[in-house]
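Notes to accompany the following structure.
A protein chain is absent from this complex, but the other protein chains hold their places.
And now, subunit A:
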Amino acid sequence: VKMAVSRGLPGLWRTCSLLFPRHPLLFPGITRTQSSVSGDLLPRTSLSRPPWAEQTSLVPAEEEQSRHAAVVSAVNQRISRQDFGRLFAVVQFAGRQWKVTDEDLILIENHIEADCGERIRMEKVLLVGAEEFTLVGRPLLGKELVRVEATVIEKTESWPKVHMRFWKRHRFQRKKIIIQPQTVLRINSIELAPRLT
């Protein structure tokens, strides 16, 4: 049974397993249902909890916090020393999300208001990763943290696509040739700021 993507409802369990949320720009609010019974927010059904037993962590809270702090400091050190190789980023652009590295090409199905050869900065970055660590935004990463730059290479038109409608036995057919404007972007660089908060 496929569940719809939840946006933070506490009773539904298919939340954190999805890496790229389907609606990254909506604020993940917590909705409360009106129930006269205090305690459970939603009725308990066969799908309101996962089939495996809920595992409380075997580690006490302070040790878990110290482990988290160690991980954060390790990642901070790597970033301040610029000790990573190639970076990839997940960027929201033109209504789609792209997983992007340096020197790769992207085709957008509309014209952008920049001329050929101009440099563009992509601001909506959801995730940045290197080989050893990843930074996941909630839902976006800060603009002082990541910088993704691209160049407009080409502004063409698509190949002539045939849009035909035909109803049989009704003598109805319409044919239309659709040519869409296209832009090709080349991602020049992805940069990480030397300090995290």
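The definition used in the following text is that a residue touches a chain if its C-beta (ideal position, glycine included) is under 8 Å from a C-beta of that chain, and two chains touch if they have at least 3 such contacts; residues count from 1.
In this text, contacts and distances are computed from a predicted model.
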*Match the chain absent from this complex view to the correct UniProt protein name in "Electron transfer flavoprotein subunit beta", "Large ribosomal subunit protein mL43", "FAD dependent oxidoreductase domain containing 2" or "Cell cycle control protein".*
"Large ribosomal subunit protein mL43"
*Contacting the left-out chain in the complete assembly, out of A:42, A:72, A:116 or A:136*: A:116
*Any idea which of A:42, A:59, A:72 or A:107 touches the chain not displayed?*
A:107
_Absent chain, residues of subunit A that touch it_ = 49-53, 85-88, 98, 101, 103-109, 116-117, 129-131, 134, 150-151, 153-159, 184-186, 188
